[in-house]
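With one protein chain removed, the remaining protein chains of the complex are shown where they sit.
Labels run A, B and C following the written order; every chain starts at residue 1.
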């Protein structure tokens, strides 16, 4: 065929399969959101509409891609987690990352008006996101990744809350506030908030302090079962992965169908301690749980 | 700091810098556009609105990313080309691909209503795109890549035009039409179109036959200059790349500013022969040309 | 400095760090050993001298590189295993693979005359080896890799033993023997050996049936301890890896020193069942055991 003369260029495409039996995290970040949040007048230190829009887009990505186990978002970033047994797109790096990024972008743009009805999008300032995939070899490290993001959420939010309170309520200029906060620890910031402004940081909204966890809702498990094997498994590394037993396509399709039946929920809770994971064993096991009776 | 306990997870991020001094092509593809085009009732074999929307989004991506030299689109795919000297995002693969994909998606969704005013987007059927980057070591191979896509455009369009004419005007069912076309060559299809339906394929719209080329417009060069060095350079491989002379950040910024001044145009012309490239030497040289006098 | 003009070429070197916290297996294979074994008249189906030379070289590689946990060899191939916590050469792929391959080659060539005193090496037929690194995310999969190689050893050796007995003792030509063995299962081959040649395959040497396991010798552990946590740990995935606690350089050096004190031994035993690993927990834990009293 006439085309064959040029088809050799396909040989330059290089495979990018992610290592099997590892957790895949696709983290996306808003591009130039600093400038963008000024342009669309996001509220400081947190704009509830912006976070709700992020979460709404994340929920839709979870609906689009039933292979996803969980997602976690703070500010203009979101981490989407695929299970070690995931075979979506044969685990091709580019395909997984771009699909998540594009699906997220599409929903974000499409729902913008529902959250920012008074500030319609301008073509020169369209929000967009970049992303990357990282693989983690076992569950402990995946848990540590999630903890890392939630600790970051806390650190950033405490700083931002203090900084913007000093500026907006305290009348300081940005430079002075920044200068005063340099080198302070958490206790210092808590004190500034409380002593100067009567603000108890603990009373701030959970969505700001904890970020947003997105997952499929099944019946919660008893947190203190007599038989503790589930807890053991969750903590023990890659135990939930049965190596070598790659699910067939029809099995994968069946699992996807089951997962689609679960409602995707948004929570603002601690994901560093074991409890969250122990009560929702389906997240790490990837075995769909029991649907709640009255959903 | 409290965070450090978990920060080790960053060590799992692996670098993905694309080889320096090579052409980078980011090709994006519509996800599930077969089903999508049915749902939104795209016209067959070509829906002009859908192509115009693709092109509008591509033009905006070129505006967003002045580092791009040229783009080429057919159907629901688009190839975006970065020059070998490009240092955008330090040539990180994921960053380049996701930025192109996300920017394209954002503009596609945002402009949908301008092209499909009668069929608004439904959340369950939001268009999205995946993508990948491929690198090509010299200009000849980049040219061959572009030729490959344009030959593909021709082959697909001739087939689709014939098939859908047989179905829509000839009243055949899909299976029979497919069966009859099996094994035919171009001449056969041209004859079917002409003898049975009085259609001269050559008179079809250029946008369908040639696809869409998107680039920055400067003053065209004389196609037959006495001094032929430009032609030589274009054909000679990586001649336009000066190895080792990585442009400084300020030089890059200056070039970006210059490129932003040029208007991005959409053309439907032959990009296989030399003429297109000879008359627009800035595309392969990456040196901004002379702005047209009355733009 | 004068050199800087060309030094940009260093930017083409791409990083090749292997994912942290994963097992690294470097498998090397003899290049063209089929031809080579004819040239140097290796005995069929197994040449004890050739295997002993392979093992001697492997022992020296283990001595050279105390970071290695274990090695396993069959025929002209050898697998060398680095622990998930290994930081040797910053886990650079090329560096690890080439070091193992080169060290192995050096010892193989250097000791050739001790094993093949009657057939000195000819420059045109020097033995050499290629190799590659593969990473495995947890201990279960590493164990499965080791099992895979030992099952392969069994399958190949039973075939080769039967084939060469049919040819050398049975007087068949190669083609006929090959033809008769096509489609046979293990039981068939055992029967051919026993009924026609009075050979009980079980009585073959362990080195031929089981391959060679090379590791550092410490005091064996009680196979049935009351406290069974060690067994659990070994089977539970990546439990022996403490993520995030990357050993410091001085800790690494100390561990290397400790490991150098252990004698490297060659065994021909089952490594598929748990017993081998349970009694030698130091192999998977990477914590040096107790040196035997009278070594």
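In the analysis below, a residue touches a chain if its C-beta (ideal position, glycine included) is under 8 Å from a C-beta of that chain, and two chains touch if they have at least 3 such contacts.
None of these values were measured; they are calculated from a predicted model.
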{"item": "Selected from A:196, A:246 or A:290 as touching the chain missing from the view", "value": "A:246"}
{"item": "Residue of C:17, C:109 or C:199 in touch with the missing chain, whole complex considered", "value": "C:109"}
{"item": "Residue among C:90, C:130 or C:176 touching the omitted chain", "value": "C:130"}
{"item": "Contact set of chain A toward the excluded chain (per top definition)", "value": "5-6, 8-9, 11-12, 14-15, 17, 19-21, 243-244, 246"}
{"item": "Interface residues of chain B (partner: the chain not displayed)", "value": "19-22, 84, 135, 137-138, 140-141, 144, 236-239, 241, 243-244"}
{"item": "Absent-chain interface as seen on chain C, which is shown", "value": "1-3, 6-10, 12-14, 16, 28, 31, 60, 64, 93-95, 97-99, 101-103, 105-111, 121, 123, 126-136, 141, 144-145, 147-148, 151-152, 155, 186"}
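The rule is simple: only the chains that are shown with their structure count from here on.
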{"item": "Taking each chain's C-alpha mean as its centre, the one farthest from chain C", "value": "B"}
{"item": "Per-chain CA centroid nearest to the all-protein CA mean", "value": "A"}
{"item": "Where chain B and chain C are represented by their mean Cα positions, the distance between them in whole Å", "value": "50"}
{"item": "Chain A and chain C: spacing of chain centres that average the CA atoms, whole Å", "value": "42"}
{"item": "Per-residue multi-chain contacts in chain C, two or more chains", "value": "19-21, 243-244"}
